[in-house]
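I am attaching a structure below and will ask some questions about it afterwards.
For this view, one protein chain was removed and the others were kept in their places.
Up next is chain A:
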Amino acid sequence: MIKLFEWLFIFFLIMGPWTAVVTNFVRNEFTKKYFTVIFCTPFVLVGAFGIISLLIIAYRVFTFNDCIEAEKELKQQIKMAKADLTKKGLKL
């Protein structure tokens, strides 16, 4: 359960204090002054994570290396293999 717990641990580490502040369980000068910032933090984090992920995936999709050379080489080798094997007596 290690990976699951790692994620849960981080989740509660952030959401615990956040819930405490949002539900007014914890109240002081600091939380009063920055209430909106604190309130928005998890949403911003999730949103940013989502956007960054999408950008990374998009970048990787568009830069996924197309091995055109590899295909050409293979096509040629297929021809050579067929010719050689037929010569050695293979019936395809």
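We take it that contacts are C-beta pairs under 8 Å (C-beta built on N, C-alpha and C of every residue); 3 or more make two chains touch, one makes a residue touch a chain; residues count from 1.
The criterion applied here is as follows: contacts and distances are computed from a predicted model.
Missing chain, UniProt protein name: "Dolichol-phosphate mannosyltransferase subunit 1", from among "GTP-binding protein", "Polynucleotide 5'-hydroxyl-kinase GRC3", "Dolichol-phosphate mannosyltransferase subunit 1" or "SUI1 domain-containing protein". Residues of chain A that touch the chain left out of view are 1-4, 7, 53, 56-57, 60-61, 64-71, 74-75, 77-78, 81-82, 84-85, 88-92.
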